[in-house]
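Below is one structure, written out as structure tokens; the observations come after it.
Missing here is one protein chain; the remaining ones are kept as they sit in the complex.
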Amino acid sequence: MRGTRAALACGVLVALAPLVVRDAYLLDGLILILLWGSAGAAWNIAGGYAGQISLGHSAFFGLGAYAVGVLATRWGASPWIAVVVGAALATALGSAIGFLSNRLRGPYFGLATLAVSQVFLIMTSRLRTFTSGSEGIPVPFRPGFWTLGIADKRVWIYLILALAALLYLVELYLERSRRGYQLAAVREDEDAALSLGVPARRLKVAAIAVSAALTAVCGALWAPYVGFVDPLYVFSVDLSIRFALAAVLGGLGTALGPFIGAALITVLETYLRAHLGGLGGGLVGIYLIIYGVALILLMRWAPQGLLPWLGELRRRWAPQETAP
Amino acid sequence: MTRLSVSGVTKRFGGITANRDVSFDVAPGELVGIIGPNGSGKSTLFEVISGFYRPDAGLVRLDGARLTGLSPDRVCRLGVARTFQKLRPFAGLTVVDNVMIGALTRTRDVRHARAQALDILGRVGLGEKAHAHARTLSTGQRKRLELARALATEPRVLLLDEVTGGVDQRSIPGLVQLVRELHRGGLTLLVIEHNMRVITALSQRIVALYLGEKIADGPPDAVVRDRRVVEAYLGQAYASPPEGGAR
Partner (left out) sequence: MRAIPQLVVSTTLLGGIYALIAVGLTLIFGVMRVVNFAHGEFLMLGMYLAFWAFTLVHFDPYLTLVLALPLLFVAGWISYRLVMRPVIHAGHNVHVFTTVGLSIALQNTALVLWTADSQFVRTSYYAHVIRVGGAALNIAQLAAFAVSVLLTGALFAFLRWSYTGKVMRATAQDRHAASLMGIDTGRIFALTWAVGVACVGAAGVLLAPIYPVYPTAGLQFVLIAYVAVVLGGLGDMGGALLASFVVAAVEVVGSYVIGTAWKEVLYLLLFIAVLVVRPAGLFGQRGAETVGA
């Protein structure tokens, strides 16, 4: 319950922020934290709750982003429709990948998902007919809510906060509900779970499909915010790792974890950009070196992530609290 | 009226035939013991019955309904639960959460499942440990947990794989008593056991397997003295002569 109260507090703070903060740069940072946190939370559904570590979630993110790019540019459709289309496509792809998860354990599933995201990357950056190739697609800015042409960052904050809240609630559901318990059993020991009547295979597919759909929604909302869809970014391995890192850093399989992780990552990046901006291209390299080293250190010292690690510390340091 | 019928089950792994044409029936409320030296195919039989392996030939039926070919979770939902020889508790979950997984197969309501779980834990003697983490339990306690979990699925038939294996001597009578109580409550049980004293005390009937084949099927006294059974365990030199035997 402690976690939910903290989350609620954070949510309230974020909701109040636009009323107090005027600096567009800070607001932008907050929006990105919420967005990457949401994407991390979506990844967490498959990776943390269902135990299926995907290294190719950028495939779904990109699908959502491209849905908006293509539908908005080619057919002038509202991005909201694209969100739905992207989510639907991602659900289909996610289900197919979910099927794969039943045949492949651990690293093979990771490799397979990586391969899928790279197929998307190559195809979208080479095919010019549908997706404008490696130039990417600019998302036209047409003012209005229906067209997601929103210049005021404060409105974006509420929009993305709503997305974040949705994801948080989905995660909570996975912690407290019957399906959530069953998933926990599947990730602990799939065969034992099967022997107790848990429909492990169906659950894994469902978890991955939901994770895929929600990741696509994140991508679909990101595209109009940023205004441009670049295939080399949107389907990149680095992006997939970023989603996983947010969850792993903050707390794999915890509801608030991905948001904490995303906050740390975004703050770090902002700090680095401010102080080392002169490096240009090398700057991205520096964040990534830090992420790589962070992953190695995390796996060594706190493989479940920061929140569970802090929880462990608290338990070890304050046993007196529970003594009579 | 047969509760569980195993007919002609054959299972091969490459060159090895783990089960060869094994057949027997189990009546409702019966407690049948399964014995045999290592490698005789006992655990494989359980894997086949519970749906983890598909047999190369033969059928398994529960109250007439076909089980072979169904996935393990469907088999459980239809009414067959099992424990594992190598204990598999959900280590990261608490004891009560472990049992809830079983209960949630029968009810959608999490609170109801929790209540059921606590009740069952009380019955198997783990009531006090309900909120401990499963990994803190001793072997004997883990055996009870495994049992409780399987019971929570409200099975019609319970398959127990080596319930006393690895348990210290003092805890055995308690476990045996538990199994007996379950049996008296009307549960149909299939029990694999190496401990002869336990199995002969518990079972109404024993099925003996050797090298994948059924070599005996009958009341404990008869099976234990059966020539082929003694030969299987101890070798030909020990098989008692046809007229009379030491006991």
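So that you can tell them apart, the chains are marked A and B in the order they are listed, and the count of residues begins at 1 in each.
Throughout what follows, contacts are C-beta pairs under 8 Å (C-beta built on N, C-alpha and C of every residue); 3 or more make two chains touch, one makes a residue touch a chain.
On a predicted model such as this, the values are computed, not experimentally measured, just so you know.
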Neighbouring displayed chains - absent chain, whole complex: A
Among A:174, A:294 or A:307, residue touching the chain not depicted: A:294
Residue, one of A:6, A:26, A:122 or A:162, that touches the chain absent here: A:122
Candidates A:22, A:105 or A:176 - the one touching the absent chain: A:105
Absent-chain interface as seen on subunit A, which is shown: 51, 53, 55, 100, 103-108, 110-112, 115-116, 118-119, 122-123, 126, 238, 241, 244, 248, 279, 281-282, 284-286, 288-289, 291-296, 298-300, 303
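Convention: only the chains that are shown with their structure count from here on.
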Averaged-CA centre spacing for the pair subunit B and subunit A, given as whole angstrom: 44
For the subunit B and subunit A complex, residues of the former touching the latter: 50, 52, 71-73, 76-77, 81-82, 84, 88-93, 97, 100-102, 104-105, 108-110, 113, 149-150, 152-153
Residue numbers on subunit A that touch subunit B, as the complex places them: 176-178, 181-182, 184-185, 188-189, 191-201
